[in-house]
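What you see is part of a larger complex, with each chain still in position.
For clarity, chains are labelled A and B in written order, and residue numbers in each chain start from 1.
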Amino acid sequence: MSTSPSGALRPSGRAPDQLRPVSIQRGFTRHAEGSVLVSFGETRVLCTASVENRVPGFLRGKGEGWVTAEYGMLPRATHTRGDREAAKGKQGGRTLEIQRLIGRSLRACVDRAALGECTITLDCDVLQADGGTRTAAITGAYVALVDAVNGLKKQGMVKRDPILGAVAAVSVGVYRGVPVLDLDYAEDSDCDTDMNLVMNDGGGFIELQGTAEGHAFRRDELDALLALGEKGIGELFAAQRAALAAG
Amino acid sequence: MSTSPSGALRPSGRAPDQLRPVSIQRGFTRHAEGSVLVSFGETRVLCTASVENRVPGFLRGKGEGWVTAEYGMLPRATHTRGDREAAKGKQGGRTLEIQRLIGRSLRACVDRAALGECTITLDCDVLQADGGTRTAAITGAYVALVDAVNGLKKQGMVKRDPILGAVAAVSVGVYRGVPVLDLDYAEDSDCDTDMNLVMNDGGGFIELQGTAEGHAFRRDELDALLALGEKGIGELFAAQRAALAAG
């Protein structure tokens, strides 16, 4: 399945199991404790990690930390301009759904007792969208989170490592009948079913969100998608490691 | 796995693959074109289907209909009183996420061209919550939708049947290391991983949303959960058919 003899299937000419070029650029902005520009092809998301010495009310006095996320899309990150959510006065359902997903995914890789009473907020802002913004955001936010935690370690603010393992995410879907990895916008908008997978580097599934907009997917398609996702996420872990080693 | 010799595992004493008692009561209120009170054990959701002769702007003039959903929880549906969203001035992220899920799930079983230019809104309001409100809502909303569509058929408003097949939903999860079906609140709040499954009666997956709050789930656990879900949803289809036949 790794070769795409004709290039005819996917608009990009990619093989079904081929990721878009991935780039993870650390230190993209200077004020945040972690700041990563992640690109999955033409999708570019700025992920910053901010450390604050406070926790939400429900955690106060428990000695545990908190990890949360917010997501936004610049109005012209997309083909046609979208309304600015700040001007509309509320975040849409899609935005809330994505930022809840990012928050849960990153919390799954953190030992919050080891973190101690502080909050790390991961702001994921899409500068340019071409499909897969949430999976790029999770993959990049992990690297920003590690940078922020390493800063806390250097300052002696944490005693043992709060990072339990790596987290990365990718989308998979059935495009014109064929299971493919890492959908871009052209595929996503013309796709029967798609699924976002979040995994840890122990091979466990953290989140798995599949949606069949047209044709409901069969069990054998599901198995093929899971296999594609596991392959892609493996490559994303390698990209994360390379970026963190480069520092 | 169908027997629970000791009853010790699940707080309710259910076998791991055992649904809670399901009840689907049609005609619960009188004004709506479809009105169903669905119970999954102590979880009770009122699902109404309202037909209106208009479509959202993006569909105007296309000859297609629309199916959408809204979800709410009465303030004291839960153990402790929650804030009323109308008084807070916004719907929370969880609410938006659930109503988007219900809407997508029901659209998946409707031929919108056959429906014609009208909108069916499924209002799912939780009167009492004990876990699984979104899966009960989808399962009940399907029956309310069928009642509303049957009304349109009787009035000659639709020419061919817009219902493509049945849709039902159930939750599954790993509770204390054991895959179980249809989590109640006691299980849900003490559960490592859980997944909501929406399927059609052709055996296809429409939505699949798994979340590992503690322990990431392994592939073999995922397979066990999918099997449990398929079994439970089969029983829910039977309950839907029985309710619709009773009418």
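As a convention for this text, contacts are C-beta pairs under 8 Å (C-beta built on N, C-alpha and C of every residue); 3 or more make two chains touch, one makes a residue touch a chain.
Note that the structure is predicted; figures quoted are calculated from it, not measured.
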{"item": "Oligomeric copy total, full assembly; chains in place: 2", "value": "6"}
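Note that only the chains that are shown with their structure count from here on.
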{"item": "Degree value of the rotation bringing chain A onto chain B, based on Cα positions, nearest 5", "value": "180"}
{"item": "Contact footprint of chain A on chain B as seen in their complex", "value": "90, 92-94, 96-97, 99-100, 104, 108, 195, 199-200, 202-213, 215-219, 222, 226"}
